[in-house]
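Of the protein chains in this complex, all but one are displayed in their positions.
When the chains are written out, they are named A and B in that same order, and each has its own residue count from 1.
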Amino acid sequence: MSRKAVYLLSIVALLALVIMPVSAQAPVTITWFVGLGTGSNSEQIEVQNQVVADFNAAHDDIELVINIAASNETARDTLSTLLAAGTPPDIVGPVGVAGSNAFADQWMDIAPLVESSGFDTSVFDQALVDLYRTESGGLSGLPFAVYPAITYYNTDLFDEAELAYPPSEFGAPYVWADGTEAPWNYDTVAELAKILTVDANGNDATSPDFDPTAVEQYGINFQWARLRLIWTNLQPSTYFTEGDTLTVPEEWVQATQWYWDRLWVDHTAPNTTAGASETFQPNAFASGNLGMSIVPLWFTCCLDNSIGNFNWNIAPVPASFDGEQHVAMDADTFRIVAASANPEAAFTVLTYLVTEAAPALGSVYGAYPALPAAQPQWVETISARYSPDIAWNVASDSLAYSNPGPVHHESNVPNYTQAYDREFALLTLIEGDSGADMDIAAEIATFESDMNAIISGQ
Amino acid sequence: MAATDQPLSAPSLNVGAAAPGRSNLAKQQRLWGWIFLSPWIIGFAAFTAIPILASFIFTFTNFSLNTGEPITFAGLDNWLRLLSDPIAHQTLGVTIKFALIAVPVGIVVPLGLAAMLNAKSLWGKRIWRPLFYLPYMVPAISGIFIWQSFLNGNTGWLNRMLRGIGIVDPPNWLQDEGFILGAFMLMGLWGVGNAMLTMLATMQGVPTELYEAADVDGAGPARKFRSITLPMISPVIFYNLVLSVIGLMQYFVVPYVITRGTGNPNNSAYFFNMFLYKTAFTNFNMGYGSTLAWFLFLIALGLTIILFSTSRRWVYYASGDS
Partner (left out) sequence: MAAAAQPITRQNQAVNTSPFYSKQLRKFAAAAMVTMFTLIVAMVYLLPFGNMAMIAIKSEDQITGSTEGLILPMSPETFEYDGELHEIYEVPMPDGTIRELALVDPGRSSSDFVDPANPDAGLIPWEGSWRTLSPVMFFEPHFENFGEAWRLIDFPRIFGNTLVIAIGGMIGTIMSSICVAYAFARFPIPGKNILFIVLIGTIILPSQVTLIPTYAFFSSIGWTNTMLPLIVPHFFANAYNVFLLRQFFMTLPRELDEAAMIDGAGPFRVLISVIIPQSYAAIISVGLFHFIFAWNDFFGPLLYLLGNQQQWPISIAVQQFNFQYGPQPQLIQATSLMAMVLPLLIFFLAQKIFMRGVVITGVEK
């Protein structure tokens, strides 16, 4: 071909030659991939960079490099691309249970590394370590951050409605304005939500004049919750699979009905359109126009705009349908990718992240540290950031009620991402306008048959 | 014009006269052609051909992005699955339905805007042109964010205006099966800047003598537009037509972000490329994802070839080529 082609090819070859040895001479490089969960807002990026710099200053043999997929929407594609192209990162995190399940076959069993390095896992609560036990007895991660679901409530809105606040202790009842006591459960929440939902004329949802098309303040939501988290909050359970039929448990059908009633009968929970309207930006609770929101603790990452605008507090989640207290808990950790070329070095970084770096990272992620030693500092930091008057004890109290692995709201099913996607489709149906006149039983039947196909891999 | 009249006949004379030199000249011309083509040929070989070929090979494999297992050969399984996959057919239907509305609008609207901005009597052209091009420069994230807020059923500006002019119950654009494609169309109107600009630039290149001659014949503005402007800018209309067909077959980002990847309500906004993307990156099935991509490729290629073959009839090239 032309001479131009020869020149260009030699330029390409030269560039390749120049760049490749540079990376080969460096100390062992460990790449830390951020983006599957939290970790991509500007403040977090800054703290993470500092954590990396601190590590590199203390280690000559390992160079830690951080890769930030700066958008939640594309982080998964990016990681898939890196893995499939044969250029995997060594460490991925913070990543929750769902994110880990999405890449279920990609993680390294770190049990042998724990063994060989002599790392003492007893610095953590044993129950939290057990969260990461695999069926075959291996270990897929070390505990880093836990986020129990809690009830966030807007105290200003409770005051305006002359309602007493939700209880700040597990097992305590809710006290109505007339002094009668009621158990702190979802029936009580539904009643409270009616009083806390107000239209433009000041009528609440208990009033016959209430106008559901002009709601300015809603009572309750599960901000950003995926379907199985909503279900699990209302009643922990699990899909039943028998042979090749999957069944949605009766409790979850009831839970669907409960949520649907709030959306479309009482109009006390914001539907998709309301949630996206200007009144409820940047999200319903942070807008100051929502009475109660049941969200994991990580929501404390992003409530700064409440400061000076409205007051809020936290309470335990309501008792589930069975009358018992159950707490759904998100848990983040860092994982080592099975394809990592330097597992030992990666493990050194991993232990650094979950111990020494835990306080700094934990506070910027809004995480309750799994490391007991770091917990007092967390309360101090978060109190200084928001208010010491907030019932922070609820966070640690919640741990005792957390759901065991099998009924975790993100527990694994085969073809996890597809199943996750299908669950999300059902939720958008319920919350969208099309949910208003949906036939719940029929939609769940369709859902069951689709899930069957997904789980059996068809 | 007079100056160019003279040499017009000369080259044909020259070529005709030197019969032995002719094949030599043609050979030389061909060689020059290859030289000018070489940047693309090299780039194609270096950057494009291998990935394209690789993706074609994927269609015969069960390449999964998530299992550590090696890729295995799957024969025609993926292609057979495609034939009987109801979601593939449904999403293709949505894509074609949307394209059928969006392609004509995507040609007529920029053409109208270009004609408007090209109007002789318009004051302040320098100001208007950038203003109409402005939305095209808005980064996609900001644009979608704005449109989502603009089209919100409760508080969006559009519905507030519609209520203002007496429409009591305006549609909930992004939640209503019957309106969501219309909403995407509205958003798409913001992306016509490029088409408008190419048309406008070409319109300004139409020799003024042609219009003057038409004035002499007493032709009105509509007639001048139809028989002078349109044929003269037809190469650019053709360009925009081909690109909008290709672009719409791959329509993806807007519906994906707006429907949060679901294609709801009721799959009415579930486009083929979303299905493809989800197959490859949510379900990690790159083998079948590639098959879907190649299927879409074949359809779009067919449409492109059809457009090219019809172009002979309606696209006018002043150089005399077709």
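As a convention for this text, a residue touches a chain if its C-beta (ideal position, glycine included) is under 8 Å from a C-beta of that chain, and two chains touch if they have at least 3 such contacts.
Please read these numbers as outputs of a predicted model, since none were measured by experiment.
K.L.:
Can you list the shown chains that the hidden chain touches?
P.N.:
A, B
K.L.:
Given that one chain is not shown, which residue among B:55, B:90 or B:227 touches it?
P.N.:
Counting the whole complex, the residue in contact with the absent chain is B:55.
K.L.:
Considering the whole complex, which of B:60, B:98 or B:132 touches the chain not shown?
P.N.:
Of the candidates B:60, B:98 or B:132, B:132 is in touch with the missing chain.
K.L.:
Touching the hidden chain in the full complex, which residues of subunit A are there? Just list them.
P.N.:
12, 15-16, 19-20, 23, 31, 38, 40-42, 45, 49, 65-72, 74, 77-78, 80-82, 84-87, 159-162, 198, 200-204, 216, 224, 277-279, 281-283, 286-288, 298-299, 301-302, 304-305, 308-309
K.L.:
Can you list, in ascending order, the subunit B residues touching the missing chain?
P.N.:
The missing chain touches subunit B at positions 1-2, 4, 7-8, 10-11, 14, 26, 29-30, 32-40, 42-44, 46-48, 50-52, 54-55, 58, 65, 113, 116-117, 119, 121-124, 126, 128-142, 145-147, 149-150, 155, 157, 189-190, 194, 197-198, 201-202, 204-205, 207-209, 212-213, 215-216, 232, 235-236, 238-239, 242-243, 246, 249-250, 273, 276-277, 280-281, 286, 289-290, 293-294, 296-297, 300-301, 304-305, 308, 317-321.
In this section, only the chains that are shown with their structure count from here on.
K.L.:
In whole angstrom, how far does the Cα centroid of subunit A sit from the Cα centroid of subunit B?
P.N.:
From the centre of subunit A to the centre of subunit B is 40 Å.
K.L.:
Under the stated contact criterion, what part of subunit B meets subunit A in this complex?
P.N.:
My answer: residues 34-35, 38-39, 41-42, 46, 65-68, 148-149, 152-156, 172, 174-177, 257, 259-262, 264-266, 278, 281-284, 286.
K.L.:
Which subunit A residues qualify as touching subunit B in the complex?
P.N.:
Residues of subunit A touching subunit B: 1-2, 4-5, 8-9, 12, 73, 76-77, 80, 83-84, 102-106, 272-274, 276-279, 338-339, 415, 417-418, 421, 424-425, 428-429, 432-434.
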